[in-house]
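With one protein chain removed, the remaining protein chains of the complex are shown where they sit.
Lettered A and B in written order, each chain numbered from 1.
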Amino acid sequence: MSLRSLYVPKPILIFFAVFAILPLISSNPYHVRIFTIVVLYASFVYAANIIIGESRQLFLCMSALAGISAYTSSILSLSFGINPWLTIPAGILFSAAVGALLSYVSIVRGLGEIFVAIVTLTFSLIFENVILGLRWLTMGETGLVTPVLWWPFQEIAGKRVASYYTILIFTLLVSILYANLVRSRLGIALRAIRSDRVSAEVVGIDVTRYNVIAASIGSGILALGGAFYGYFNGMVSPGVFSLSVDIAIILMLVLGGIRTLYGPLIGSVAIVFVLETTRGLGQLTLTFLGILLVVLILTFREGISSIIQRAAVKLSGQGQ
Amino acid sequence: MIHETLQAIAGGMVEVVIDGILFGLQLSLLAVGLVLIFGLGGILNLAHGEFVIITGIISVVLISSGWNPFIAISAAIFLSGLLGLALDRTVLRPVYKLKGEMEVLVGLFVTLGLAFILEGITSYLFPGFYFSVRIPVETINIMGLSFRASALVSGLISFVSLYLLLIFLGRTMTGKAIRAALQNQTGSRVCGIDVERMRTLVFFLGGLMAGLASLAKGVASSVEPGSGLELTSYALIVGVVGGVRSVYGAMVAGVLLGVVNAIASYLLGTYLTLIILLGIVVVVILYKPSGLFAGGV
Partner (left out) sequence: MDLLAVEGLRAGYKGLNVLWDVDLNVEKNTIVSVIGSNGSGKTTLLNAIMGFVEVNKGEIIFNGNKITHLKPQERVGLGIAYVPSERELFPEMTVEDNLMLGAYTPRARKHLRESLSQVYEFFPILSERRNQLAGTMSGGEQQMLAIGRALMSRPELLILDELSTGLAPAITLRIYRKLEGLSERMTVLLAEQNIHQAFMVSDYIYVMENGKIIASGSPDELSESSLIKSAYLGVKG
């Protein structure tokens, strides 16, 4: 697939153009932080879109996968004094390997979707406890202060804005990756598996291989995003990569529209907006998230994006 | 000299193992409610830990209103059962209309959402609450070995609860009907068993077990709001090791993990213990993901 045949949908560019000018509209540091969170989470949701949406593997350990990368990169940098940009690949590799392993074991053991969910959930718990257990390495509950990452153009624009644009470009690339993945051989194979797994196998599609690849790619995205999150946040701790993150990602995925191109962006904007608005509630934020989850999963399973798309199709059909 | 040391170690070991069993029984009781509902009701109830917490809260509220503690706690446990029943009859109704895997997955998210809702509400409304039952005696000596009375009582409560559950499931007609409904729905209907009613009953039982687990924990230590998801995760881990659908498996796995935890802590210290426990879970997941006793009740 050459660069020329790369599929870049125009709306995506528009979306990102809008995001790009946001810091110019409001340079309030708090707002820029929100923008960064939105864009970063969008990348997570794209990863979830691939793993949960396209390859139907219900990974409930996405925050753990992101965290593994963040911790690995930070610890390596701190222990050996290496520039974080050089240790990030190690983090990505580690997470991708873990994701691939989880996927592989699930398929080989013939685990149904619910067991994949249970196993990955358990893995999340294991991750959290390992972090707490290896206190001498990870600073346990208190968290680890991440080494300073140099963000491109941070001398000109300041760290906050520079990190925003870096992460924005990252997410842009991820969205393009997703758009092309869906059209690629992998994407088509995954769709075949989704619609009828037995037939797909009969036709010669290697379910294991494609699922593991999808899991690896998704994990890789989570890993890079996770690393960025850690460095941008200045600190990593079990609280930063907790189950709430997984819940938020899933909320964004469902609300925005599973298996859609714009869903992750829409979902991320919507959920972050909701979370920020309800911030003052303290403990009740959890309750609110819960209500959202129940309502969304029971009613809105298709998500806003696909509803809009269907409406658009209907309108254009009627127009003709 | 060596002989005496060995005797001391042996004596210490016996205490440690028994401590492990007692704690393990608590874990088993905690897990059994979750496994019951998943194995016989088909729903992974991630709000399980919340039921434990709510039982504790209700107990404290009733006791501080002047209720007799025994009656208060019994009422709270019963209410926990009712909560489970309510879950089945209300929130999960739309979930049951879905088929097969969709049902399980949506059910998982609905209960997770419910867990978040309840965790938030209980933490918000009852900050600083804790439910703890104090045993008048500090230690009890049996055959030269001393044990914390609270641990013994807690273990006893757990044991009796689990035993009664096993008797119910194995010996009574209703218990058999519940197991039958899990093994074969059509066959059950053909016997005149109302499968939906059995499921509601299972939810009631699951809630009841959560309530009993709350009592056991309250005796051994304490139950506090905000720890719901943590409790659910322990239950889930024990369940995964024992076989997420197997009541019997959950019981054995709980005791097993409790004993391993006790021995490893005694010999190796907390951190290594954690690694070992997690290692066991990882090994089980890798080699027998459906659990050690995958074969159902």
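By definition in this document, contacts are C-beta pairs under 8 Å (C-beta built on N, C-alpha and C of every residue); 3 or more make two chains touch, one makes a residue touch a chain.
As the structure is a prediction and not an experimental result, all values here were calculated from the model.
> Checking the contacts here: which visible chains does the omitted one touch?
Checking the complete complex, the chain left out touches B.
> Out of B:177, B:202, B:247 or B:281, which touches the unshown chain?
Residue touching the chain left out of view: B:177.
> For the full complex, which residue in B:193, B:208, B:251 or B:281 touches the chain that was left out?
B:193
> On subunit B, what residues meet the omitted chain?
With respect to the unshown chain, the touching residues of subunit B are 173, 176-177, 179-180, 183-184, 186-195, 295-297.
Just so it is clear, only the chains that are shown with their structure count from here on.
> Indicate the whole-number Å distance between the mean C-alpha point of subunit A and the mean C-alpha point of subunit B.
33
> In the complex of these two chains, what residues of subunit A are touching subunit B?
58, 105-106, 109, 111-115, 117-119, 121-123, 125-126, 129-130, 132-135, 243, 247, 250, 282-294, 297-298, 301
> Looking at the complex, which residues from subunit B come into contact with subunit A?
Within the complex, subunit B contacts subunit A at residues 44, 91, 94-95, 101, 104-106, 108-110, 112-121, 123-124, 127, 229, 233, 236-237, 240, 244, 271, 274-275, 278, 281-282, 285-286, 289-290.
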